[in-house]
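Everything below concerns the one structure shown next.
Only one protein chain is missing; all other protein chains are in place.
Then we have chain A:
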C-alpha cells in the first residue's frame, strides 16, 4: 500500500488547473508566520527560489508541494490536504484575485503511514 504526505481536494484542484492555464508551471510553498501565514502559497514555478533548505512533500494537482526544512521538522508527523475556502488573503498567492484561498487541513499520520514514508525517505 502506498501513502503520501499531501493531498488536494477536488475543489482546490480545479482552481489549480484553471490557474495553470493562465500562468503556466506552478508550485505550492507552505508559508509560516504573520497574517496570511500558515497557509500554502501557489506561485509561478520560476518565481520562487527552491533549494536544499526546502523539502519536497509530494505532488498535488500535478505540481510540487514544498516546505522549508526547519518548518517541516514541526510538521512531519501530520498529513496535509490542500483545501479551498472563500475569502481574501493578502499574499502573492495566485488564487487571491478569484476571491478564493487555499488552506491546509491536517490530520496525524498513522503508524503504517509514518513507517512507509520514513522508509521511503
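Note that contacts are C-beta pairs under 8 Å (C-beta built on N, C-alpha and C of every residue); 3 or more make two chains touch, one makes a residue touch a chain; residues count from 1.
In this section, contacts and distances are computed from a predicted model.
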By UniProt, of "Trehalose import ATP-binding protein SugC", "NAD-dependent epimerase/dehydratase family protein", "Aldehyde dehydrogenase" or "ABC transporter permease subunit", the chain left out is "Aldehyde dehydrogenase"
Which chain A residues would touch the chain omitted from the figure, given the whole complex? 29-39, 41, 43, 47-49, 68, 70-71, 74-75, 78, 85-94, 96-97, 101, 103-108
